[in-house]
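Sharing a structure, written as structure tokens. Questions coming.
With one protein chain removed, the remaining protein chains of the complex are shown where they sit.
To keep things simple, chains are lettered A, B and C as they appear, and every chain counts its residues starting from 1.
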């Protein structure tokens, strides 16, 4: 699927050059995490401030290991339901950074042709389902997709992503309960970044971990270091194996931290400063780079090359997106129904 | 509160005659269970068949120990949220069988003056909140009442009742989660009668017990024999003590069985016949009677006298209700807003 | 052999499930029990649990899972046990299902069946007519059949439609009306109203159970020499404005009738459509006969006063005729 990425050649090269499957995986992880980081940085720190990206901007900075580590486990049959902090899912499913950037800029080149903004996008060909704003609304929808896959005789699994705060919603409970009663092939992947907008965990739930909610559905629940991309990958493999084998859903809680405000306009004054420092040390990109060097999976030069390739890809993508036109107002009434 | 009951004199007498507090409690339990059984029998097996009660009729036959055993623990400050199988709550809170029967018959003497039917009734003076049909909708409302009591400096507790099936609803989860985050004084009392309409537990939830949902909210959860009224009473005392002391909500799962169809029109063909027999042996009224005899808390004659008094009370109540007029159509537009 | 309204829906659903392996049912108590009103009685035995999915009491999950299955190319037919509970899965319907195609070109070919309407002593929570919540939400189609023929033809069209369809079944009609139906496969197009009685003096525009009320009133009025045309909308979205306006052009007098409460009801949309399109043809005020703005009362005395009926229609129609 890398062909759609401008830096795909570099990715293919570095993966091929890796000596072992483990090393190859690490290279992939690094590439996608870097790409997500770079695209989000560009959006939040440049295009948004330039007024070229409008509306809400939510980024997954510092949380890239979750969408990348889990998303890379997916096989083509699987259907993914990324949350608003899981941009890498789109890249992994073959959607180019060009189209993602065009989406943020409201251009026709975006996945919603300018009809919706930011992470509110999907593509059934790539088997990525768009969130709606209402948090956790995709959870029962993912259960339905899993039901459909079983119905259709596919061995696909639904990957349902959400944040800690989203587990407070009724839809979350109804979707997880239905999936567990029906033993549907769903992996529920929580990015527990300890905040929901300004709301800390202790005002969101009385239990210590999101995983503590597993037993309510007789569902295995596992906690994993969400800033360790290989750990996320391995845990997702366990979760997916369980779900794919017909044993029902599996809950994976990825502990992490939101290294930004809730959205681009939020300075996060309510977060104790020390937490940013503490978690900054656990940056998942820095960690995989260190690991790659330690394990001799890559040289510093190779790592630098990934970064350079990604930067170049994003430069190109921004240009492409800016060249994509705004939607023509004459299309205003289209697509509400199949035929108008 | 017994004054409103026609058989109140008999209840007062038998309670006073009881030698010990335990015996007195047993007498109260027997009276309220008998009264609920008799009123519901009259409604379902007579008035409904005569066409004098219209609409849906749901009874709590065989489950009387739950509302009686728990409701008798409530102090005047407490606010109760009975489910559709908890008729005894009304009697315990001082609402007469006359008004309850008038409610079922759609008369102005009912708690809703003919505007709503069956168990869809409440009375804030008695601190009993009416359900709406949507199951579990009262759960967050009970949390709000508990919040209000703490706000107002009252030491009251909210008693929130629901069935096993109702725990599948999003509102249930949102209400319980909010109550546990806020450490609100609520006791959640589940009548797990193993069916929701035609749906057995295994199609409703993947966990073995409703109590297994407690940990998701870091909330103590206890399972009790729902057909043993004194056991329910004792467990409710524990639950209420916890909630009243500011430690937050408590979940009580009362295991029982629905000895009828879902409602008066449902023959329950989907229930294995053996289950009715098995659970019929555990009838809570028979059991308390046996216990009272064994413990010498009452003689058979006294027990018979309760039954006779209750029957007489319900005869009177039916006559009173039938004498109550249907609502005047000229009142059709009233009470939608404070002043029209 | 005559087929009831309920049986017509049941047959339509059954035939579509036979025809298209992607069609399946989902809802509470629809399996072994056959549904609260028995629309799916016998389906589990015939089609199996794979295609007749009993759910927990979770309207949001029923709607949401239907959406997910619809996105994957299946054609779920969800049942709300009563239309009154659709508010429990509301966000899924109005924000998820309604907006997928518009936002990211993802069709959501689902049908949500809901028994609605009063007249059965159901009280405030088993009698509501919630169609306007959905009529005002772009992206949804809304169907309200009045006859057994239309119910069967429209449920089939709804299932074959590639957009989300809200299908309201008037529960008071379930066993009350019947007619002979064609034995061969047929559909009734979504978005087409029907003139169910021709007339020249006055048009009654209505839908659902009130079509029968309108016909009853028209019969009485005919005896008085008033020729009433009755238009059955059949579908509220898309709304067949042409047929409505055509009738007004013909009669110049309009009575709008619905069982739903007055304020914000379908009559408003019709009044606006008529005054903006065929104002010049109007020869009198547009008159509404609807339920009043209250919840649906339980007691017979109140429910009778609440529901529109032929008498109330006749009274207003006479006034309008003489206007």
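To be clear about the criterion, a residue touches a chain if its C-beta (ideal position, glycine included) is under 8 Å from a C-beta of that chain, and two chains touch if they have at least 3 such contacts.
Remember, it's a predicted structure, so these values are computed and weren't measured experimentally.
Taking every chain of the complex into account, the absent chain touches A, B, C. Here one chain is not drawn; of B:24, B:108 or B:148, the residue touching it is B:148. Of the listed residues B:12, B:41, B:123 or B:322, the one in contact with the hidden chain in the full complex is B:123. Note on the undisplayed chain: of the listed residues A:134, A:293 or A:312, the one touching it is A:134. If you put the missing chain back, the residues of chain B touching it would be 79, 111-113, 115-116, 120-124, 129-130, 132-134, 137, 139-149, 151-152, 158, 170-171, 174-175, 177-178, 181-182, 335-338.
If you put the missing chain back, the residues of chain C touching it would be 84-85, 87-88, 90-91, 94-95, 98-99, 102-103, 124-125, 132-133, 135-139, 237, 239, 256, 260-261, 263-272, 274-277, 279-280, 282, 284-288, 293-295. Residues of chain A in touch with the missing chain: 54-56, 106-107, 112, 114-117, 120, 132-136, 165-166, 168-171, 196-199, 203-205, 270, 326-329, 331-333, 336.
In this text, only the chains that are shown with their structure count from here on.
Greatest Cα centroid separation from chain A: this falls to B. Centres computed as Cα averages put chain B at a distance of 37 Å from chain C. Inter-chain spacing, taken between the CA centroids of chain A and chain B, is 47 Å. For chain B, the set of residues touching two or more other chains reads 168-171, 203-205. For chain C, the set of residues touching two or more other chains reads 55-56, 58-61.
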